[in-house]
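What follows is a single structure, written as structure tokens, with notes after it.
With one protein chain withheld, the remaining protein chains of the complex are depicted in position.
Our next item is chain A:
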Amino acid sequence: MILSLCVLTPNRIVWDSEVKEIILSTNSGQIGVLPNHAPIATAIDIGILRIRLNDQWLTMALMGGFARIGNNEVTVLVNDAEKGSDIDPQEAQQTLEIAEANLRKAEGKRQIIEANLALRRARARVEAINVIS
């Protein structure tokens, strides 16, 4: 049995092909999905998605969204998704540092909310690069 994965963003289809296994970071922790998984619906946190193609692991940074699993089909709806190999490590690291600095000097409820979001996005991107193994 093979799992078909479909990652959709408002702009385009990021991934639409068959995979062996995926690991999703959901709001309640990471879950691994193998073929013949029970049908579930879950919210996806800002974090990484790991995809196994045969013996190769790929990572993708997901910017929060929703996933539906069932019938050996996984549909992932996210605001933005970037493949780990497409991210520029230096740029991502810089963005992370800027986000950290911004959070430290954020004042007021609103700025903190914004800075936190930015930091989590930046962190997910850096993780997506570093996890490649």
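The criterion applied here is as follows: contacts are C-beta pairs under 8 Å (C-beta built on N, C-alpha and C of every residue); 3 or more make two chains touch, one makes a residue touch a chain; residues count from 1.
As a convention for this text, contacts and distances are computed from a predicted model.
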Checklist entry - The chain dropped from view, which UniProt name applies: "F-ATPase gamma subunit", "tRNA (adenine(58)-N(1))-methyltransferase catalytic subunit TRM61", "Ribosomal protein S5 domain 2-type protein" or "Elongator complex protein 6"? => result "F-ATPase gamma subunit"
Checklist outcome for this item: Where A:Leu34, A:Leu53 or A:Ile113 are the choices, the one touching the absent chain is A:Ile113
Checklist entry - Contacts of chain A with the missing chain: which residues? => result 8-13, 26-28, 31, 38-44, 63-66, 68, 70-71, 75, 77-80, 108-111, 113-114, 117
